[in-house]
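Note that one protein chain is taken out, while the other chains of the complex remain in position.
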Amino acid sequence: MNNPVTHPYIPNTVPAVREEILAAVGAADIEEFYADIPSSLRVQGSLNLPAPLLSEAELERHVSGLLNKNTSTREALSFLGAGTYNHYVPSVVDEVIGRSEFLTAYAGEPYEDHGRFQALFEYQSMMGELLNMDVVNVPTYDGMQATATALAMAGRITGRRGIVLVSDANPDLVSKVTDYVRSFMDLTIIPSSNGTADLAAAEQAIGADTAAVWIQTPSFHGALEEQGARLAQLAHDAGALAVVGTDPIAYGALTPPADWGADIVCGDIQSLGIHQWFGGGRGGFIAVHDDPTFVLEMPSRLFGLESTDVPGEYGFGDVAWDRTSFALREEGKEWVGTAAALWGIAAGVYLASMGPTGMAELGETLLARTAYAAQQLASVDGLELSDSALHLREIAVDFSNASLTSTAAVAALRARGIEPGVVLPGNRLLVCVTEQVTAADIDTLAATLTAVLKEN
Amino acid sequence: MNNPVTHPYIPNTVPAVREEILAAVGAADIEEFYADIPSSLRVQGSLNLPAPLLSEAELERHVSGLLNKNTSTREALSFLGAGTYNHYVPSVVDEVIGRSEFLTAYAGEPYEDHGRFQALFEYQSMMGELLNMDVVNVPTYDGMQATATALAMAGRITGRRGIVLVSDANPDLVSKVTDYVRSFMDLTIIPSSNGTADLAAAEQAIGADTAAVWIQTPSFHGALEEQGARLAQLAHDAGALAVVGTDPIAYGALTPPADWGADIVCGDIQSLGIHQWFGGGRGGFIAVHDDPTFVLEMPSRLFGLESTDVPGEYGFGDVAWDRTSFALREEGKEWVGTAAALWGIAAGVYLASMGPTGMAELGETLLARTAYAAQQLASVDGLELSDSALHLREIAVDFSNASLTSTAAVAALRARGIEPGVVLPGNRLLVCVTEQVTAADIDTLAATLTAVLKEN
Amino acid sequence: WDEPIIFELSTPGERGILVQQPEPAAVDALALREDRLAPLRRSDAPALPELAQMRVVRHYLRISQENLGADFNIDIGQGTCTMKYSPKVNETIIRTPKLMDVHPHQDEASIQGVLEIFWRTERLLAEISGMARVSLQTQGGSAAIWANIAMIRAYHEANGDGGVRDEVITTIFSHPSNAACAKAAGYKVITLMPDANGYPDIDALRAAVSPRTAALMITNPEDTGIYNAKIREFVDIVHEVGGLAAYDQANANGILGITRASDAGFDLCHFNLHKTFSTPHASGGPGAGASCVSEKLVPFLPGPTIEKVGETFTVNHNHPQSVGTVAPFFGVAPNVVRAYAWIMALGADGLRQVAETAVLNNNYLLAKVLEIPGASAPYAEGKRRIEQVRYSWQELFEETGVSSEEIGIRMSDFGMHYWTSHHPYLVPQPFTLEPTESYSKSEIDEYVAVLAHVAGEARTNPEIVRTAPHNQTVHHIHHDDLNDPARWAITWRAYQKKHLSN
Partner (left out) sequence: WDEPIIFELSTPGERGILVQQPEPAAVDALALREDRLAPLRRSDAPALPELAQMRVVRHYLRISQENLGADFNIDIGQGTCTMKYSPKVNETIIRTPKLMDVHPHQDEASIQGVLEIFWRTERLLAEISGMARVSLQTQGGSAAIWANIAMIRAYHEANGDGGVRDEVITTIFSHPSNAACAKAAGYKVITLMPDANGYPDIDALRAAVSPRTAALMITNPEDTGIYNAKIREFVDIVHEVGGLAAYDQANANGILGITRASDAGFDLCHFNLHKTFSTPHASGGPGAGASCVSEKLVPFLPGPTIEKVGETFTVNHNHPQSVGTVAPFFGVAPNVVRAYAWIMALGADGLRQVAETAVLNNNYLLAKVLEIPGASAPYAEGKRRIEQVRYSWQELFEETGVSSEEIGIRMSDFGMHYWTSHHPYLVPQPFTLEPTESYSKSEIDEYVAVLAHVAGEARTNPEIVRTAPHNQTVHHIHHDDLNDPARWAITWRAYQKKHLSN
């Protein structure tokens, strides 16, 4: 029944201590505590699990041995994006979120956990500067959840059912949103035109039942929406909200959506100092103006600055707690639970390290390298860009006139140690460049693609 | 002259701030501060250094790229020892010494740096238990320095010049000791007999000018000295001290030298929770009984427990500060400086994690695997053990009757991904096994050696 | 530390880090598009703070010290949260580029290791729950509950009675996310109140079920620490009307290896890997949720699945009936690896020791707390509890006027957590303690001693309790601004506009 030794994780399995406790509570054995569990529900014998690796050294060797079967993006040239991005993570970020004080804390009060409240308030505040909006939530799970909630908020605020998506959006995101809102909202997708919104078709689709015009910029294909102001105007004219899904990475250089009319801005913060983690390092932000109509529809926690008994001292607390399911169960707004606080702290440290100049320069580097990648890939014989929009970080490349399909090209390049991108339907390839990919790397990609396409 | 940007490491290069400071101190420019440095001594232009890698990402990639050219002992089967050992380092150890509070601290007072004093006092105390001695120093640089100092202490305490080394010692250690003490002491080396001390020859050599009988156990070849008590007696009978160099790793299982008469015990703590670090993770311990004659000859800092203004509260301080060169310059005992405090903290965390049972079990595992390695290697055709002593962790294997020299065998095994050991003079090989090397690994070594020797 | 808000530390021109610059060829490529790009360019730089790197480090390390992680205190007071030890070796294991810097769209050949760990973890959790398959896609317990309700909805729709079944039944001591997720999925929520002894009321359930019942969503043991002995009957009653039963196993820590969701007949269950399976709570996430389902729900599982084909692990996207993607890619990889390592460090016997010791500790703590005058444990008097207990200071409050919340704040002066949020507020002056398996007897004694000391202060020196904290970074915090739209300040810029503009 028991491991032969006292496990380091379970101090009170020391036999003498165990006996002492049993005596103190007047129990003959531990079985007594389980009296309420009928024997018909009891596990007979032991669970059928592998033998444990009791020594830490053997455990570490086993699990690390499995992980070492992976190849990381540090070991291969990678142009993979499509929702998870290989941006540089400053060491300061990992230092801070590795601090046991933050890593192992949970839901303490703003006294003993003042630091967590401050770090997340600062995160909210720095995101607010980047997005030029006054309210940002403590991160929800991820950008998908943030988008689904932002659209649901639009439904609750307008009392309408319609969502009009005017951009190319990540299909997984569309899947998430669709299932999430379908009991009370309907999604209409307007195909894009040359990579961005088809303004005429959008105008047609937006109507009296439209809750939200949903814009993704950059789109799933990296296209920057140039007609955002016009789209927001169309939404507002129809009494609908402009909900903009985005990645905050380039707003040191680009005009944030609030400046051209967005009512709710949402997305993922993975780009802001969070490792790729096999796609599992995510946090969702929702930003709105400081309007209670919007704020009170947000399900996430919102940390606010407060005064204390000491003049001039800053304390923190939960703003409008009674919105939440913690307070009101099903009468709260959607729900709130353990989400992504540590990644919010990470993004805060990232923005504090980068500052305005760092974010501006990074935006510039991303725009320039993306433009260069577009130029170089378009010049590969047989390849064409799928659209002529302005792009940030990602471009879709069309293989229709190439000697290989995009799927076959990926296989050929993987054999040469390059991950050239993510295959898209329609014989296309989604190529991603970040500041981690140099012009020389892009040249390597173009040259290798040229060679591979020539050989076939 | 200047980098084009304000460097993140140098805040006051912001031009406006720089001007403000210059104005505040009434200086026209920075040159003014260097007025005392004659122009004939000034560097003309810039130093001839490589262009800097200003972005952190590029710097990290460059240096990590260099390090990635290394192969670690995690990636190959390694039987290398000879002064640096591949013992398992519990994660708790790295967590603690990675704490910025310890990592970036230095020489603060026992108020604001109470934690460092406590951690090192506890290190001293746990080493004291392991060694069964009442006084242990804050670590000096390494075991070589500890040994040189221990022998120099013996010289000062006895007022004699003679050191009689009765064990096989690491040649680098002998080199260090020789140069260190040669202005006031003389070293005599008594060749070992079948791996351990030649008692008769030792008795011969020990005399009225002998300051120290120097025993290494385990020896450079891993041999455990079985006649320690006898040797200590010989020393004491001659009015000399018994100085024992050792590795503390197995004293959960083995009798510590103090129990058989050692006066000063010294060595390296690398085995106790410190990574190999290319041979650069070291700390030297010197342990003595609580006798002021000995204590006052120690050059290192010694942290002691003290009372405070609050009854029952523990504070810390430097014991007998006036021994040190900090206090007395050349009149202090040798010298003291920045040494190896963090590794002392690491060793403390290691011992606290291991506890008596962990150390006992580890000792047993090391003894058993060493015995197994001896058995298996002795059974390889053409190989013989160099001696029949009891061994801990290391054994010397004789290749005289093999088809390859030990040097050639190492080359052959490296080609098969195995580091079989360190070549010794006399066509021998020093093979090291730790708890990280399993019986199966030893079988692999023996089988590969057998195959290689058969092929040639 | 009296550490300012980071914006107050800004010095224009300072840099925290330098970034990669574009090559001339890239700059040229961009210049060709500048006329179109110009209108999209930001005119004013964002007003982010400007700090040298060391000041950034100092700021965040200082405020980290103003946070009380589980590693620093006897973290019994955050009851229901299962604040157990998160082994440091797991942190060592996950901090490798082989996990941190791996992209989910890589060639499967280059991600065999992480796929294998996901696959193995699924098998371990399937064995622990008795369920057929497990999705690890969600990032927390509530998200796993959402995934479960989404599957329930899809299941009934696939069976053609999605339109009819529009009610979900839960209990008041089940986590609020069960009710909230059901509501968000479009269901009416029926909440059962406990019977006189604090047990879920089986008669109330019988009265509530009907052909409109989509599902029962229930925690067991509930946050009271009381195990519902009739759980099998509850499930049967729901099954009889064609509903599904979903088990919230947030409180599984006391029953690992003792009883399984499958034993009680559940169709779905979920675990919080960050509670029961020891991944650190990360100041409030990321966690990781595991949604476990029986065979009949397998077609509806979210996202892709990972299959073992021969000796190779492969991603299977072919699930036409799936509820779709509930979260990006495969889930919170670092937490899945941590949970895998934790289970492998313990094995079947170890998990059972975890459960038994958590329960042993809890009943010891119960006995000790009840010795404190003024403390009580409402419901099921004299019964043993599983892994936690919801206590009450009602007697103390009546005697002294000192509330549980005030006691909680005073506890922080002694370096201890004491969670004051206890939805639902059925128990008056509530506090919930959960000792888990991680604390030794002497630590539990220490916690109780402080609790008793503070309760004593409530009698002898209530002022010191009421005016707490005395020993924290900040003093008593007001609440006036937090619920007033004209005054709340959710960002520094909002604070400046609202409070500093005059």
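Should a chain be cited, it is by its letter among A, B and C, assigned in written order, with residues numbered from 1 in that chain.
The working rule: a residue touches a chain if its C-beta (ideal position, glycine included) is under 8 Å from a C-beta of that chain, and two chains touch if they have at least 3 such contacts.
If you're wondering where the values come from, they're calculated on a predicted model, not measured in any experiment.
Though it is not drawn, the left-out chain touches A, B, C in the full complex. Of the listed residues A:Leu54, A:Leu328 or A:Ala378, the one in contact with the hidden chain in the full complex is A:Leu54. Within the full complex, the residue among C:Ala52, C:Val336 or C:Ile490 touching the omitted chain is C:Ala52. Where subunit C meets the missing chain, the touching residues are 1, 9, 11, 14, 52-55, 57-58, 61-62, 65, 71-73, 85, 87-88, 415, 438-443. What subunit A contributes to its contact with the hidden chain is residues 5-11, 14-17, 54-58, 90-92, 94-95, 100.
Definition applied: only the chains that are shown with their structure count from here on.
Inter-chain spacing, taken between the CA centroids of subunit B and subunit C, is 45 Å.
Annotation for subunit A: residues touching 2 or more other chains are 56, 60, 64, 88, 90, 95, 98, 100, 435-436. Residue positions of subunit C with contacts to 2 or more other chains are 14-21, 53, 57, 61, 87, 89, 91-92.
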